[in-house]
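Every protein chain of the complex appears in place save one, which is left out.
Naming follows writing order (A, B and C), and every chain is counted from residue 1.
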Amino acid sequence: MVDYTALLPIGIVIATAVIVLLTGLFIEQKKILGYITLVGLLTSLGLVLKGWDLNVAFDSAPFYGAIVVDPFAQIFNAMFLIVGVLVAIAALKAYGDNPRQDEFYSMMLLATVGMMVVAMSKDLLALFIGFELASIATYAMAGFDKRDPKSIEAALKYFLIGGLSSSLMVFGISYIYGLTGSTNIDTIASVFGANPGLATTPAILLAMVMLIAGFGFKMAFVPFHMWAPDTYEGAPSIVSALLAAGSKKMGFAAAFRIFIVGLIAMKVDWYIAFMILAVLTMTVGNILAVVQTSVKRMLAYSSIAHAGYIAVVFVVVAYDPAPGVAVIHAMTGGLMHAFSHAIGKAAAFIAVAAIAYMILSKDGKVDDPNHVSNYDGLAKRAPMTAFLFALLLCSLAGIPPLFGFTSKFVLFLSTIEAGLVGLAIICVLNSALSVYYYAKVVMRMYWGEPKGEAFVESSTYTFVLAIAVIALIVLFMPLPGMVSPGDLVYQWAEVAAHAVTGV
Amino acid sequence: MGLITILMLVLLAGAILSLLTKTTAQARGVALVSSFGALAIAILMYLMYDANFNTVTHYAFEESGTWMPSIGIGYHVGVDGISLPMVILATIVCAFCTIFSWTESKRPNQFFALLLLMDLTLIGVFVSLDFFMFYVFWELTLLPMFFLIGIWGGPRKDYSAIKFLIYTHIASVLMMLGIFALYYFYGASTGIFTFDIPTLINAYKDGLLPISQFWLDFIFVTIMFGFMVKMPSVPFHTWLPDAHVEAPTIGSIILAGVLLKMGGYGLFRVLLPMMGVASTWFIYLIALFGLVSILYSPFAALAQKDLKKLVAFSSIGHMGFISLGVAASVLAGMDPARVVAHTGAMFQMFSHGIITCVLFGCCGVIEHHTHTRIIDDLGGLTKKMPKLAILMIAGFFASLGLPLCSGFVAEFGILSGSYHTMPIFVILAAISIPFTAGYHLWAVQRTMFGPYNEYLGDVKEIKWFEFLPLAVWTIIFVILGIYPEPIIGMMQTTAEYFLLSGDVLPIGGIHVAAGGAFPW
Amino acid sequence: MIPLQYYLLLAGILFAIGAYGIMTLSNGIRLLMCVELMLNAANLNLVAFSTHINDVSGQVFALFSIALAAAEAAVGFAIILMVYRLRTEIDIENVKLLRW
Partner (left out) sequence: MMDPNLTTIDFRLYAHWIVLLPMIGFLLELLIGKYTWRKGGMFATLSILGSMIISYGCLYNVYVQELGFWEYSWDWFYPGIVAGFTIDPLSLAMLCMVSFISFFIHFYAIGYMSHDCAKNVYFAETALFTGSMFGLVLSNNLLQLFIFWEMVGVCSYLLIGFWWHKPEAAAAGKKAWMSCAVGDCLFLLGIAMMYTIMVKQGITTEIISFNNIFQNLEHLSHETIFGMSALTIICILFMCGVLGKSAGFPLHVWIPDAMEGPTTVSALIHAATMVTAGVYLIARAFPIFLAAPNALMIVAFMGAFTALYASTLGLVVNDLKRIFAYSTISQLGYMIAILGCGAVLGVAAVAYAIFHLVAHAFFKALLFLSSGSVLHGIGNIRDIKEMGGLLKGMPWTGYAMLAGALALIAFPFTAGYYSKDRIIEDAYIYATNGGDLGYMVWIFLVLGVILTATYTFRAWYLAMTGEPRSYPAIRPHECGFWMKTTLVVLSVFALGLGIMTGGGVKFWHFLEETFVHETQTASGVYPGLDLHEIGLLGGNTLMQHGAHPPQWVIYLPLLLMIAGLAIATTVYYKNRIDVSKYVKKDNPLYQILWNKYYLDYLFKDIIAEKIIMTVFTFWDVLDRYVIDGVVNLLSWITIQAGQVGRKLQTGVVQNYATAVIFGVSMLMILVIMFRGGL
């Protein structure tokens, strides 16, 4: 008899989705749905955190070993749920009086379900399903503001490139299936282990590259990234938050599983690929972020750069001379950085939403509320928001005292441990460059000349930002007489890393 | 909870409180209480130093706590003869800066909060005995200074602030790589992964790290780069003049007075023990950095039109003496001379910290009263502000190394202590002295003497809240110039411990057979 | 019995056609069709492989992907409809508010 309680979190989310969708059809006062969503997500999150070190594999019916609940899955579940919570709270304000908000909530919940499935799946089929579920839901969400051509355009681009990349992915999967005769990741790995010659066939090489492209689309690696800036800029800000923080991490979850578990036998090949992609991604992301004038777009590019940092994990793991501790630190750092970036970037986009909302409600019609010139003197007009936003940018830039620094610290630590000095230097220089464009926004906010009188700050948005910032700070800080909460996250990620890399 | 933690918490609480205040008076009040409380605690630490000195670890007021044990990050603070003077320096400077900015009316709450944060982060750097913590505070010092320059800065503040931020940040991230390597190789060889500074440094020093010369040098060079940019040493100095020119007076005072000392402090705390193990020519490289800075600064300074920029270049030269002294003190040679060089270099950090406060303070006063810093526009200010004239002359003379001011004690120690190991360097450094004297006198003559420039209109005499800090700092460096023992004794002991491998004299234990107490 | 290679070749050709279409065409519907084409090429692969190695899971996979492709198409058409509503044309080339 298998214990299915481990699946309770996702079950709750699914149930909430259904409930929200159905009740939404009947009731008029729809704001309640937001709270229902919130309750569902929080319960699920609580369960995930409670069972953070579960390690349950459902090898028998009805999942045929397609689903596993291990720390790796749990930490990603936690990320998705946290992002979901943040977005949901923000949505209470953003779509509080929107007649279609029930659709938004249900789609968001379904997207979360898809992501969680991807994180928990051990079978390419389940993974693909979850992937598509999340994608389709987010396609629709990206175009949620029907009247806004930008939003529609964002959805269109996202959709087309997404379709292309998912077809690439399936194509790759088909070859892997054909050559290994299975879609179960463990089985694939064991097949490769059984006959090493398999790893060198051109077909499998093609499959690998196509898979990289397929997931690289979600992780927004250069050159598969081009949709990302447009979509993040065009989509509603809180949807961008979901995309940048959530579905991007889903891509990483899938990629970690497939490459580090399934295709570990051919790491010599994807070591090269990911090395190139990582360097290219972080460099291009940062350099293009420098010249952006729209804060939202700048954040989009910065999240591309962060994808580049996290891609370092693949390089270190696949680097042959790298010692075990380096691999563990890389994987751990990657997970921690995904974690901190998820919170930070989600909150940052929500902050952008808040600021745009304030600007539009006060200054009336401005062509682009996200333009950086609108941030002049924000510290005077909306001190709380500006302060929190600045702190979030610190976290993204990897400047203490926020968790973004710790995670980046661990991540880069692994590169030196592996002996990849060149990569390490490129990473830190990029990170230093990224400080530039974050700082420019801070400068605008703190010593630009205010364009108008003070704003009334929306308590909801401020609340979201406050939780995010406080969470990031608490995760960083040392606490008297006990280990810092950050250390708990580290331990969690470390267990997950052990589970995935098998080191 | 030990004194150090209390000290930091006092400042943190002060920062938060003053951020919440509304008026200048409130913010100033909070800042005064907090910063002078910090100063009091620092002095208390100085008085209780001997009592709390741990003769095993050679640190006083040591505290250890958990932070992120799984990766070896711990909360570990403590002070010794190197760091305690720096803590005192930081508290003295910041405490009197709060008085100096008595009437700050532009965003007073943020201003004083940043001032206290600056104090906090600097002290954090000086007391940290854990590399993670050290690096965290090292990075954190950037933020308050960034805002001080940016919000209260001059016309080109954007350029200067961002340049300061990025330039020094690049240096520190490269330093981070060196720390990583040190951490990893110690962990790999012993199985204990820790960021504890004494542990790692001793391991490196005793050659316990089974690694290739490349890695030894990699560690050394990256960390050295971080420190050399912070010092700053020519040719990595260009962020400094810009930052100084645009920064508000308080910003300049803290920047030159304490923030630069982080680099020198790093030299003593981290780099100096390593020098024996890394390639020997790095020692000469450091000495060369120092010498180049010493020779570079007077020439660059004399070309400046802006009084503040001139002073900024002068501090580059003075920091060069520190590099020189450090390098000389580790070369094999006669022990007494090495100790003197080391002590002199340490004392140079303290004395320059105090002296440069007076210099920048005077620049600030002049700018505040005459609304210009261009040397050619000034002249004959003694007529209008004689009090300032006395202070400024005292400060400038101290800065050019006048005897009976602390600067001379330090530089004499460095020169005479370094001569036996690197005579050529010392001779060249001595040649810079007349030029240094030259530009200082030139500046004083052009600003203070000669006929009064009537275009300046009716200039008021220096205000009391500007006068008091400057006077206090002046008195401090004069007293230390006549009787430096209180600070030097402590440094001396540490220097002997560092250089003569372990045997430690009692505090102030320099002794000469002849002589005795002063015969009143 | 047709050897496996032919299927793979056909699938490859279909895939290439789809990719070429996406790169060149500018009509929204056609782009959508190209995406479908590529997906179906993948499905063809799956089915061919599964029959080749007598393992049913490939065909299951194919079924799922067809279903998902349908769902995706639905959303896609909706989006393109929106585009049409806003600009009375579905020429993708002119949809470039968001760039640089």
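What we mean here is this: a residue touches a chain if its C-beta (ideal position, glycine included) is under 8 Å from a C-beta of that chain, and two chains touch if they have at least 3 such contacts.
All figures in this text were calculated on a predicted structure; none of them were measured in a lab.
For the omitted chain, the shown partners it touches in the full complex are A, B, C.
Of the listed positions A:Ala15, A:Val39, A:Ala194 or A:Ile272, the one in contact with the omitted chain in the full complex is A:Ile272.
The missing chain, though absent from the display, is touched by one residue of B:Val136, B:Ile151, B:Val277 or B:Met448; that residue is B:Met448.
In the complete complex, the hidden chain is touched by one of B:Leu208, B:Ala437 or B:Val472, namely B:Ala437. From the options B:Phe112, B:Tyr419, B:Trp473 or B:Phe498, the residue with contact to the chain not on display is B:Tyr419.
When you scan C:Ile22, C:Ala41 or C:Ala62 for touch with the missing chain, the hit is C:Ile22. Within chain C, the residues in touch with the undisplayed chain are 19, 22-26, 31, 92-93, 95-100. Residue-level contact of chain B with the missing chain is found at 163, 166-167, 234-235, 237-239, 296, 299-300, 302-304, 334, 336-337, 339-340, 343-344, 380, 382-383, 393, 397, 402-404, 408-409, 412-413, 415-416, 419-420, 423, 426-427, 430-431, 433-434, 437-438, 441-442, 445, 448-452, 483-485, 488, 492, 510-519. Where chain A meets the chain that is not shown, the touching residues are 156-157, 160-161, 164-165, 168, 200, 202, 205-206, 208-210, 212-213, 216-217, 222-224, 226-227, 229-230, 268-270, 272-273, 276-277, 284, 287-292, 433.
Quick note on the criterion: only the chains that are shown with their structure count from here on.
Interchain contacts link the chains end to end along an open line, per the touch definition above. Between the CA-based centres of chain A and chain B the separation comes to 43 Å, rounded to the whole angstrom. For chain C, residues touching at least two other chains: there are none.
Touching two or more other chains at once is no residue of chain A. Chain C makes touch with chain A in their complex at residues 11, 15, 18-19, 22, 28, 31-32, 35, 38-39, 41-43, 45-46, 48-50, 52-53, 55, 57-58, 60-61, 64-65, 68, 71-72, 75-76, 78-80, 82-83, 86-87, 92, 95-99. If you check the complex, the residues on chain A that touch chain B are 323, 325-326, 329, 394, 399-401, 405-406, 409-410, 412-413, 416-417, 421, 424-425, 428-429, 431-433, 435-436, 439-440, 443, 446-447, 478, 480-484, 486-487, 490-491, 494. Those residues of chain B lying in contact with chain A across their complex are 1, 65-71, 75, 132, 136, 139-140, 142-143, 146-147, 150-151, 157-158, 161-162, 165-166, 169-170, 173-174, 176-177, 180-181, 183-184, 187-188, 193, 218.
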